[in-house]
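Note that this complex is displayed minus one protein chain, with the remaining chains in position.
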Amino acid sequence: MSKNYNFSPTRFHYTFGPHEPVLKLHIGDKVSTKTDDISGFESEMKKLHKDKMHTGEESSYFEGNPLVGPFYIEEAQFGDTLVIELLKIRPNRNFAYSTHKPGFGALGIEDFDFGPTGLTKSIPANKFCWSLDNIKNLGQLELSKRKSKPIEISLSPFLGCIGTAPRFGQVLSSIVPGEHGGNMDCIETKTGTKVFLPVFTKGAYLFMGDMHAAQGDGEICGSALETIGEITFRIDVLKNKQIHWPRFEDKKYIMVAASVRPLIDALRIAYAELINWIVNDYDFTKWEAYQLVSQVGRIRVGNVVNPNYTVVAKLPKKLLNE
Amino acid sequence: MSKNYNFSPTRFHYTFGPHEPVLKLHIGDKVSTKTDDISGFESEMKKLHKDKMHTGEESSYFEGNPLVGPFYIEEAQFGDTLVIELLKIRPNRNFAYSTHKPGFGALGIEDFDFGPTGLTKSIPANKFCWSLDNIKNLGQLELSKRKSKPIEISLSPFLGCIGTAPRFGQVLSSIVPGEHGGNMDCIETKTGTKVFLPVFTKGAYLFMGDMHAAQGDGEICGSALETIGEITFRIDVLKNKQIHWPRFEDKKYIMVAASVRPLIDALRIAYAELINWIVNDYDFTKWEAYQLVSQVGRIRVGNVVNPNYTVVAKLPKKLLNE
Amino acid sequence: MSKNYNFSPTRFHYTFGPHEPVLKLHIGDKVSTKTDDISGFESEMKKLHKDKMHTGEESSYFEGNPLVGPFYIEEAQFGDTLVIELLKIRPNRNFAYSTHKPGFGALGIEDFDFGPTGLTKSIPANKFCWSLDNIKNLGQLELSKRKSKPIEISLSPFLGCIGTAPRFGQVLSSIVPGEHGGNMDCIETKTGTKVFLPVFTKGAYLFMGDMHAAQGDGEICGSALETIGEITFRIDVLKNKQIHWPRFEDKKYIMVAASVRPLIDALRIAYAELINWIVNDYDFTKWEAYQLVSQVGRIRVGNVVNPNYTVVAKLPKKLLNE
Partner (left out) sequence: MSKNYNFSPTRFHYTFGPHEPVLKLHIGDKVSTKTDDISGFESEMKKLHKDKMHTGEESSYFEGNPLVGPFYIEEAQFGDTLVIELLKIRPNRNFAYSTHKPGFGALGIEDFDFGPTGLTKSIPANKFCWSLDNIKNLGQLELSKRKSKPIEISLSPFLGCIGTAPRFGQVLSSIVPGEHGGNMDCIETKTGTKVFLPVFTKGAYLFMGDMHAAQGDGEICGSALETIGEITFRIDVLKNKQIHWPRFEDKKYIMVAASVRPLIDALRIAYAELINWIVNDYDFTKWEAYQLVSQVGRIRVGNVVNPNYTVVAKLPKKLLNE
């Protein structure tokens, strides 16, 4: 019989890998838990980050996104697909920060070496505090030239990070997206979406974190509306079903998220894997699927600031189920 | 007083450049004309392509998109912006072709040299005929495994090509998109959109062509629902207003279309020019515009198969006009 | 009977295209002529640039590399290969300039739109004057911290620009390299090299210019040791021999120069065309040629600052002629 867990994190991880599990789950189990933001800005959970300093996991200054987990899934083995049904992704504080950093972001020179290149980087540091109304789902930012009236945007909260332990026994930083998911920064990983992830290691080792209240395509300044929040998810496993890249499904679309550099290759992989999906699970020949995706496929850009860029390719489900 | 023209093309061009004008227009003039498709498939206008063979313009086998024009705009000078209000973009035949070509398209090996590399290219040739219902705005394709019921998609007709004579006195093939517009293959250049193009040469030399009844993001197989149709547009000129890349505006969005390789640079330029637009024409500081676009900007991929790739960056107008 | 010409330019072109020829040549003819540098710095020929302003060729401010030509080759037709034997490439003044420009060069943010992006570009403007000793073949630059002794480098003068009228009747700026050659900035186009160029238009329309006394791989600051000089070359035509990209041959190597973005594709094309060359002209199977090039091929980077990047792939001739 499936269980419901209410899990309070007592430490955070900064890498995806087969670390000591915080919970062992079975198919059908449901978990509610909480995330913290990348800087622990004014967070109750900030002290948990400090504990990390004693774990020896990190050997250098950068911290990355704090991750909740890993959740060990008893039925998951190499060659299976892990399914995470996102039942709730919701901020639980009334503000979010976004920061501009010199040497970071898609429109400046990248800080290739995480240190001084001695060359050009001239985006000035800035920190913006957006106020969040999590009932009306609205975010507001005061602008220097419009003091009487802040700008107002719709919120669409999602998880920047969701992933499993990577292939080949690798351990990857929580700023890296890849085949295992990771720091994809895709607005699609929100309430109502089913996330499919490849299982590379027995137990899968699921991690989540990095809640964003909203984000533009590409996250070009390198920082979204960074906040903390509550998440609830349910676990499933597709046995002997191997996927190569993360997949998403919501009411309207099937989607594939590929994360590599350069950007064009992320687009190519996402479309190629979408075509594979259509050919394998629906009644299409390969070249007709290719033609269909050429005429109806849509592209969304997740991020262009992380070590790999993320592209989502999508197709309306109604064309497939007729 | 503005005039209305009904122009029947008597030849097509295969390059953007300061060729002999077919009409001389003034601000406010309205033109109705027709386009042909890239292969003149079963078109009444096919013989006009043959005439081309005598013009000496092309020296080699590839033909590219047949272009209507050039239209010479009397008021347009270097440093101005040409505005084309697209009043009607509508197919006038009941079918469209899409072709797969070995060595072409984003998912195969590119045929880098327009000739045999002797290496890998294995996408098989194919030609798909879609039927078009231009009243209901629906396209249908029969699939080999679903003979009883064809797949049905919504149509959204647009111009694959719209552009001016390029910078520096250059003459560019009608398969190339760039600063001058050209073969952008953007679904945004449809009925109801205002297109803004830089003027590099006195008279601007406007060309249009390559009507698509529908197309997926990126046009990955290299061919959309290629068809022919009727277009109506009205001309305006913004004097002493210099833009660096094509811009679009419709009821909901302001948009910039940048065309270069690699894809990431097209995205960077489109976003940078969108930020410039916001800073220059609306009441925003540079770094607040950068923050806003980071959180609310959207990306659309026009094509990833032409000599330059096209990316559209967009922002909802309602955020700007408050 | 072959003729020798001594040609003094009376104007320069800033685009590659089928312009009015300055000389009509036949196979075997030899030409001696002169080039000017990009800015006409302190050049006797500077006034010839001014004449250009009356030709109407350029419609906007950028000038590009001044080109000598076009030379019309009577025997050259579409589908042939033009051969230019470089008999002498030698500076004829005792200095060269190199400039650093904000917003230009491979290590800064590129000035994508030839105008202000409003974003980051922080490489300071600088102009370095190198002294040239064209007898000893040495260049010297005084450094601020080593005033007693300038730095001294070997010179290796070459043509930054050599090309024909481009494919499809296109006219391309003299800053653009491509299939037609153009602004490749390859140190290989020096005294003693045979340059093979595709003929796209009857007459070929050969242009040359942009002499560099020396240059690092990639020309990363966007400017080499820019100088003026004397060139002598002899013409040949390979009838019905079609090549896809420029080829070079000297005493030691056969070489292919491919110019596209991104850089990886220039490398791929250069290697693929080198393999084609080996398979077609020497006695190798395709996959053995591929294996040989994988183990012995060498790459040189021409430029990473022009609108297309140029990569040279090369193989020692002694492996082929055994």
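Letters A, B and C name the chains as they come in the text, with residue numbers starting at 1 for each one.
One rule holds for everything that comes next: a residue touches a chain if its C-beta (ideal position, glycine included) is under 8 Å from a C-beta of that chain, and two chains touch if they have at least 3 such contacts.
Model, not experiment: these values are computed from the prediction.
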Listed residues C:84, C:214, C:237 or C:258, member touching the removed chain: C:214
Contact residue for the chain not shown (choose from B:31, B:67 or B:107): B:107
For subunit A, the residues touching the chain missing from this view: 14-15, 17, 56-60, 62, 64, 78, 110, 112-119, 165, 167-173, 179, 200-202, 242, 244-245, 258, 260-262, 265, 268-269, 272-273, 275-276, 279, 286
Residues from subunit C at the interface with the omitted partner, ascending: 98, 100, 105-107, 123-124, 126, 128, 130, 139, 141, 143-146, 149, 151-153, 214-221, 223-225, 262-264, 267-268, 271-272, 275, 283-285, 287-288, 290-301, 304, 309, 319, 322
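By definition in this document, only the chains that are shown with their structure count from here on.
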Interchain centroid distance [CA atoms averaged], subunit B/subunit C, Å: 33
Separation of mean Cα positions, subunit B and subunit A [Å, integer]: 34
Shared interface positions of subunit B, touching two or more other chains: 262, 268, 272, 275
